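Have a look at this one.
Selected chains only, in their assembly positions.
Order of writing sets the chain letters: A and B. Residues in each chain are counted from 1.
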Amino acid sequence: MKFNNKNISVSPKAKIGNNVKIGDNTVIYDNVIIGNNSIIANDCIIGEPLNDYYFKEDYQNPETIIGEGALIRSHTILYADSVFGINFSTGHRVTVREKSIFGDNCRLGTVTDIQGYVTFGDNCWLHSNVHIGQQSKIGHFVFIYPYVVLTNDPTPPSDTCIGATIGDFSQIAVGAVLLPKTKIGKHSLVGAQSLVGGSYDDYSLIAGNPGKFIKDIRELKSKETGESHYPWPYNFERGMPWEKIGFEKWKNNNGFEND
Amino acid sequence: MKFNNKNISVSPKAKIGNNVKIGDNTVIYDNVIIGNNSIIANDCIIGEPLNDYYFKEDYQNPETIIGEGALIRSHTILYADSVFGINFSTGHRVTVREKSIFGDNCRLGTVTDIQGYVTFGDNCWLHSNVHIGQQSKIGHFVFIYPYVVLTNDPTPPSDTCIGATIGDFSQIAVGAVLLPKTKIGKHSLVGAQSLVGGSYDDYSLIAGNPGKFIKDIRELKSKETGESHYPWPYNFERGMPWEKIGFEKWKNNNGFEND
């Protein structure tokens, strides 16, 4: 239904892999490289030219590299000069600006806005309407929920730009704001609507406005089971590489021995 | 201006009512049914195919049913397998995913994101940029303001999905977050920026982070008049079915005797 070869523009300078589907009205600009078996749905813009394009006659579009198996949903805009690992997927109307580096198996929800100059590890899942400021550094297996904002200017407006850092396996719940320079360790959980600054150890539950360390997430016991859901990788496997293997076994063969 | 029959695609398997206008660049997929006297503006996607479409050769698009008198503004995406009552309207860039059931006279503001598997009663008005998680259940005459989020996973990430419930005539103010399993009664008011969990009786004012019961909304007296604006249906009628009749008289003929 979406792939009728209607009103599509693909630059002759783009390199499109094998078995790639391109949706109606989609535009692919110069120097985009799309891996095999990818789907770019309708009305997308891939390799959006940078600001200089509007003002410099000799503008050359930098490379945009999309790994194999991508699924980019409609109306998404990916700027040039970014790199997306394999199996990258988006909801609708996602915006990713230049110099964004994504590992493998990352997912971005509808309307999520990545401001560029950021790095993500593998298997990061961002839900709808997340805002990631420049200079953010995000580890592996990080989940970020709707309306979370990562900021970077400690005294707005200024020319200082220091993003937040989030360790592997951490979870940032709905509506939380991370202030500039915040460091969240590994296996941590930031509560919904928190306003968080400062640095926190691994396994922290951080919550409130202003946000504070509440307890070790391993002490967050369920009323029903008396056990902690955290660290979550031992209790959640849908879509994870340890699905049907178990985290315990998987981690030892994949560089996460200490998690 | 918007209806020039330009770059429109309508599936031969769609059923379009009488006196329906379809805007330029709009796409209507298989098995969409649009009621009489509806307006679908430009650049919309109606009956967006579900995820299986990308991966299953024998995919059949489920029915999407839009009642009479709809007004869908530009760039809106309505997934297949949803039902919209009469006089449904949207702002721009709304997204509604599958298995969303709307009663009559519902309105969704610009960029609002309905995650699917939800039910709404009649006359619900959602303002711009509202996010409704799966398994939410919303009554009649519920108003939800910008940047409100209804969540559903108590221990993210997990496979548990328990949405929030909102009773008839309740109001959820700007930026509030309802935690999973929250139950808001009828005629209640959730304050701006609140973080709310738990269950609350009818006529509750709930506010704060963390959110708490503050008082009965009938005790929320205006400094000018000394009277309470709530329950609001007695004091607001623009666009309501009791306009020019009064809520008192209307409710007794319409199943809301006890409100």
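By our rule, a residue touches a chain if its C-beta (ideal position, glycine included) is under 8 Å from a C-beta of that chain, and two chains touch if they have at least 3 such contacts.
Remember, it's a predicted structure, so these values are computed and weren't measured experimentally.
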Key: Full complex stoichiometry in copies [only 2 chains shown in place]   = 3
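Methods note: only the chains that are shown with their structure count from here on.
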Request  = Let me have the rounded angstrom distance from the C-alpha centre of subunit A over to the C-alpha centre of subunit B, please.
outcome  = 28
Request  = Report the residues of subunit B in contact with subunit A in the complex, numbered from low to high.
outcome  = 7, 9, 11, 25, 27, 29-30, 43, 45, 48-49, 53-54, 61, 75, 77, 93, 95, 111, 113, 115, 129, 131, 147, 149, 151, 155-159, 175, 177, 179, 193, 195, 209
Task = Flag every residue of subunit A that touches subunit B in the complex, lowest number first.
result = 1-2, 4, 6-7, 24-25, 39, 42-43, 71, 74-75, 91-93, 110-111, 125, 128-129, 143, 145-147, 171, 173-175, 189, 192-193, 208-209, 222, 229-230, 232, 235-236, 238
